[in-house]
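All protein chains of the complex are present and in place, except for one that has been dropped.
So, chain A:
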Amino acid sequence: MVNAPFSSLSERAQFVCGKVRKVRWAIGVDRTTAPDTFATGTWDQPVNDVSLWSTTASRSAAFDSSASPPPAGDTFVQLSRFEIGADCEDLVFATSKTLLVATSSGDVRVLDVTPDQIVQQHAWEQLHSLGSLPCAASCLSVHGTDVVTGGEDGKIIRLDLNRVDAKTKIGNIGLSSVRSLSHCGKDQVISGHLTGQLQVWDLRVKGDREGGDPCQTLAASTALDAVTSLGVHPAQPNLVAFGTQLGSVGFCDIRNAYRPLPDLLPIASGPIWEIAFHPLYPDNCFTCADDGTLLHWDAAALKQSSFRSQDASRMNVWLLGAALSDHVKLTNLLPDQKLPVNSVDLAGGSVLVGSDSELVHLVENVLLR
């Protein structure tokens, strides 16, 4: 059962003209409060862009007289903008000033981001292609200076922020299209595929010219149900949450994959576009789906032992399967949303959301335990 949001929540939303594919908080100094700025990437427009926004700048301070002022009543102020042309597929802040964007033309661009302007530092172009035509770089993951990208062509490519020409292929030619990707720790990467599988890669293994084999393949869902999103637990990188094309969510521990995976939890009627654990309160997880739902999963109650059997007492709450689905508290943070919600990012008590209604929402004072 999904609850209505608490009345103490405050929500601000702003029309940003362009369907928002990804929203990302900038890297803040203090992890307990939300930073002042965030980035957005759009999709499905004739010309797409990546923009930097401020949640607090006053209009007069942000603009000089030559620029046209923003309309009155704006909640967020657009500080700078960069046109990327093709769709934004994924967006990651590597450092507080460096933003990486993966596009649907197969590029990964490295952008220098400041409130005054966004400038492209360099780009890896056409990393992914089908035959002679470029195809999308669907997902991106960054750990330190290590960058990994997965694409529609089934390739996973490893790049280095400090070495422009270093490109390593991970995985052989037999993979199916990569829909989602995440580092789980420094040396491991997990990929989610169109055909419903998760594959775990050890970055320390030097593959042959054709790439190597994954160290594990897991059947997350069925062959007709793509794994559309992945989230890694901040404290336990072996615990992975995933969302699927048909609207289910699952959790698995990649160290103990020989056990049958806990059952999938069907929670939406469309693809789960993003799933993320809160970085400071990992008993809270957030999912956003194509049917417009933005769910806050609060599993803190499950920490009480009364819900858990003897042998499950030391298992992470997210792996409890049936007990999780019975006792997790689900709250829809955007009950009026009609169009798909594409992206969610968390910082402090603030939840940043991007959707196909060309709005960016900021939900604050979310109750986190």
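We take it that a residue touches a chain if its C-beta (ideal position, glycine included) is under 8 Å from a C-beta of that chain, and two chains touch if they have at least 3 such contacts; residues count from 1.
Just so we're on the same page, contacts and distances are computed from a predicted model.
Between the listed names "3-methyl-2-oxobutanoate dehydrogenase (2-methylpropanoyl-transferring)", "Nuclear pore complex protein Nup85", "Cytosolic Fe-S cluster assembly factor NUBP1 homolog" or "DNA primase", the UniProt record for the complex's undisplayed chain reads "Nuclear pore complex protein Nup85". Summary of contacts with the chain left out: across A:80, A:141, A:182 or A:197, the touching residue is A:197. When the missing chain is restored to the complex, the residue among A:228, A:284 or A:316 that touches it is A:228. Taking the complete complex into account, A:153 is the one of A:49, A:107, A:153 or A:345 that touches the chain left out.
Contact with the chain not shown here comes from a single listed residue; of A:176, A:236 or A:365, that residue is A:176.
Where chain A meets the omitted chain, the residues involved are 15, 17, 19, 43-46, 68, 71-72, 87, 89, 104, 130-133, 135-136, 138, 152-154, 173-177, 179, 193-197, 199, 217, 219, 222-224, 226, 228, 245, 269-271, 290-291, 336, 338-340, 356-359.
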